[in-house]
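Below is a structure I'd like to ask you about.
A single protein chain has been omitted; all remaining protein chains appear in their positions.
By letter and in written order, the chains are A, B and C; residue numbering begins at 1 in each of them.
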Amino acid sequence: MTTSAMLILDILMVLSLLSLAAAALATSDARRSVILFMAFGLVLALAWARLQAPDVALAEAAIGAGLSGALLLAAVGDQPRRALTGDTKPVHHHDHSNLKLMLEWTVTLLCIAVAGALAWALAQAFERAPQATLAQAVSENLATSGVSNPVTAVLLNFRAYDTLLELAVLLTAVLGIFALGPARPGYRTAGPVFGGLVRWLVPVLILAAAYLLWVGAHAPGGAFQAGATLAAAGVVLRLAGQRTVGLPQGPTLHLVIAAGVGTFLLVGLSLLVLGRPFLGYPPAWAGGLILLIETAAMLAIAATLVLAFLGGRPQPPRVNVTGGKPPAASISTLRPRSREGLSGADVPGAESHKHFSEENRQC
Amino acid sequence: MNLDVWLPLLIVASSLVPGLVIFFLKEDSHGTRTFLNLAGAAGKLVLVGVMIWGVFHQHNYETRWTLAPGLDLVLRADTLSVLFVTLSTVLWLVTTVYAIGYLEKSPHRSRFFGFFSLCVSATIGLALAGNLFTFVIFYELLTLATYPLVAHRGTPEALRGARIYLTYTLGGGALLLVGTVWLHVIAGPTAFVEGGVLGQLPVEYHGQLKAIFLLLLIGLGVKAALVPLHGWLPQAMVAPAPVSALLHAVAVVKAGAFGIVRVVYDVYGVNFADQLGLLAVLGVAAAITIVYGSLKALFQDNLKKRLAYSTVSQVSYIAMGTAILGPIGTIGGIVHLVHQGIMKITLFFAAGNYAETLGIHKVSEMNGVGQRMPATTLAFTIAALGMIGIPPIAGFVSKWYLGLGAIEAGMAEWVIPVLIISSLLNAAYFLPVLYRAWFCRPAPAWPAEHIPAARYETAGALLWPPVVTAGLALAAGLFAAAPYSPLEWADLIAQREYQL
Amino acid sequence: MLTAHWLYGITGCLVVALGLRTALLHALLLHRLIGINVMGAGVFLMLIAVAYRGPGVAPDPVPHALVLTGIVVAVSATALALALARRLTAEQDDE
Partner (left out) sequence: MSDTLIWLFALPLTGAVATLLLPRQATALANVTAVATTAVAATLLHAVSRQGTLSYEIGGWSAGLGIALRADGLSTLLLMMTALVVLASSVYASAYFSKAAERARFWPLWLLLWTALNALLLSGDLFNLYVTLELLGLSAVALASLGGKLAAVQAALRYLLVGLLGSMMFLAGVSLVYAGYGTLDLSTLAHTVEAGPLAWTALALMTAGLLLKTALFPLHFWLPPAHASAPAPVSAVLSALVVKAAFYLVLRLWLDVFADLLTPAAARLLGVMGAAAILWGSWRALRTERLKLLAAYSTVAQLGYLFLFFPILLAMPPGPARDAALGGLVILALTHGFAKAGLFLAIGIIQQRCGHDRICELDGTAQRLPATTFAIALGGVALIGLPPSGAFLGKWQLIGGAFATGQWLWVLVIIAGSLLAAAYIFRVLGHAFGNRAYPQSTVTVAREEWPALVLTGTAVIGLGLAGAPVWQLLGSNA
């Protein structure tokens, strides 16, 4: 394709990116802005494909646009608007409106300044065009890394430690979600048509995941893309009314979500004990170990993303109420937990104390 | 082990360790607590005896511990510190006995005696401090250790008094800290050296040195109750009598006065301070305080308040002595450090006895108390006369030397009048009290008779301490010329300060 | 320096600014969350633009790996935020 055509493509891409981002942030309607955000993500994926970053493009499409979008939509689904107004702001805007206006302007100017500074800095960066980037180092050591896809090599060998901590981040997120309460009540069970669709869609997704995982070693793909695809299967099942979306219950579930971190640590530490550096794979085994770690990571990622979509630990059948209930349902399930909260106010003695509070109001 | 290194630490520990142990004692384990208190006090007395002997024979006792680069915690024994250590140790022993009697079955005694011992440890620490940094540390510790004692009763008034005490002392402490750090930046670690160390600094620093001196003077003046920084002292008299004794005679007020002496003689050097014109500032502040305090005392009906204002006035004799250039004045000031302590503690013990035994708090209630409590009243009388400066009681010696020193230093024309006025005022607020106590007919009933007259006029533990201290006050005057007497020791200090 | 560099690089900067503005100003939690995500996307776009070495030349894989990590971290954070928001609704209805 000629460079001028390329340029036009680029310009179109850039413009649509900017307009989609602006639109997504401008609309006041939550659902609309989520959908625009997803569209933005897809175009971003295209842009990255064009910039020769296929791995990232895949991940963005699957996770950045796909699953984040799904999460946000689900949230919009069960959140009445005012909840999302949930006071999370330092400054109180309501009433005095000219103060609000002033604030908006200052922030806008600040953001313009940030953009300017970023661009300026970036320009200098491109001039310096550091020759000694890590690119060479990566290509030099690719042979001994155990995989031929440089991105996978960086992710799971050269900078494997980052990935280990990243899996820890996923684990933290899902544990945090668990601590906040049980999953949403399930959706209506699928009708025959959708049901049929599900019956062949899910296996396909699973196969796709397996393929992505395997191909990641030498071509675009890898644990994250695979995990996301697998999670997509879970999401589909969920939409079809499958409550537990095939996830195990209790301890086994914990085993799955901890699989990524666990395997990673196991490999790294056993190598350390065997006298090699932490996560320093012997070149001969590197490929195998990486595949092992990636498989575990994929399962963990998939499970985590699905659980995030469910919004918590899938409930055992008896608790679940079929039929899309209004948020009140989920609240009623939350009530008991909020009683056993940990804050000092509900420790023994709190009640017995009440009657003292009155006489001491002075001071 | 090497005694020269460990003795200062041991002397501090001899009250610190029992104090810490006492915190963990059960409220009712009366015996153990009393034993620990007395054992600590007695042990300290022995150790101090060793130290006096050693210092007299030019021994050098020093404990040194580095806290940070250039910041050493130094405990050192020199003539001046030994004087203060001895005073505090002796009076602490007496006060402990008194406190044990005074606090019979009142609540939270473990807490009280714990902090009581910490308070004394802090005092001993600042007495032995070998440099300004160490002094500041113990000065602040003293503030912290006294707060719970003043607040001890937990009544709104007690808490209020404690809050005021804290406001003044922490404020002063902050200024003292700033001054000390500033000095440290200019002159490096400022060890206490007889004759001072700052004299060598180049002239361009003199301006800063004056500013620093003011900071230090205010910081120390708060505890020494220099007018107008004295506000906390009358408020703090809500505390139990033993605490008042501690505040007025053993620890707090003394710490301030002692600090001023240290700064003038061993940091700036008295001649250099004079050359900077700082002695004049100090002298004026002292003179104002002396007169003002006595005037205020005149109008107090509450006995402890009257005594408190008398302290404000009397402690400034020490500052006055410091402000008078020349060995005689120095002797007068330093010896008063001891004399005022002995006499004032006697007065507070007696006041405490009146309150505890008969519920007497006001001067106007003291009619005829002399017949009911002769021994206590006798002790009170001796101390009061001493305060006025009647020979042969200790107070007379101090005032005599101050006067001589003033004449020698050519400051007579304003120091002598101040001394005379204050002595007249002292007489004016003490003699009426003595007259009522001895010669007025008692009221039909005492305000609240807690302890009936038995073998003694009151509980033994309350009676003996004032009697003993009154005796000391008398002895300090009668045998002023004897070796190891306060006067002789002050003379030794003066010789070493002026390198005579 | 290639056209694509500044074209996409500058776009990244602008997207960051857009996201930042919403994250700071918007009243609705959901929008602030999307704002932060957009901001992240902008940063990622900058990184990918930096990695680009022109047609036919292999790009620098390191930024790609960083962005992959970043995407996963971002989605985890979003998930936790939404779970908190859901619990918040429940608690508010409790009041």
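Basically, contacts are C-beta pairs under 8 Å (C-beta built on N, C-alpha and C of every residue); 3 or more make two chains touch, one makes a residue touch a chain.
All values derive from a computational prediction rather than experimental measurement.
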Chains still shown that are in contact with the chain withheld from the display: A, B, C
Footprint left on subunit A by the chain that the document does not show: 86-88, 90, 114, 117-118, 120-126, 128, 130-134, 137-138, 141, 157-162, 165-166, 168-169, 171-173, 175-176, 178-180, 251, 254-255, 258, 261-262, 265, 268-269, 272, 276-281, 337-338, 340-345, 347-353, 356-357, 360, 362-363
Missing-chain contacts mapped onto subunit B: 65-71, 73, 108, 111, 136-137, 140-141, 144, 147-148, 151, 153-155, 159, 162-163, 166, 170-171, 173-174, 177-178, 181-182, 184-185
Sites on subunit C contacted by the missing partner chain, in the whole complex: 16, 20, 23-24, 29, 32-33, 36, 39-40, 43, 46-47, 50, 62-63, 66, 69-70, 73, 76-77, 80-81, 84-85, 87-88, 91-92, 94-95
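Criterion: only the chains that are shown with their structure count from here on.
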Category of the chain touch graph - line, ring, star, complete, other: other
Whole-Å gap separating subunit A and subunit B, where each centre is the average of the chain's CA atoms: 71
Between subunit B and subunit C, centroid-to-centroid distance (C-alpha), Å: 70
Geometric centre distance via CA averages, subunit C-subunit A, whole Å: 11
In the complex with subunit A, residue positions of subunit C that touch it: 1, 3-22, 24-35, 37-38, 41-42, 44-46, 48-53, 55, 58-62, 64-69, 71-80, 82-94
Contacting residues of subunit A [partner subunit C, same complex]: 6-7, 10-11, 14, 17-18, 21-22, 24-25, 28, 30, 33-34, 37, 40-41, 44, 47-48, 51-53, 55-56, 59-60, 63-64, 67-68, 71-72, 74-76, 78-81, 83-86, 88-89, 93, 103-104, 107-108, 110-112, 114-115, 118-119, 122-123, 125-127, 129, 133-135, 138-139, 150-151, 153-155, 159, 162-163, 166, 169-170, 172-174, 176-177, 180-181, 184, 222, 224, 301, 304-305, 308, 311-312, 327-328, 330-331, 334-335, 338
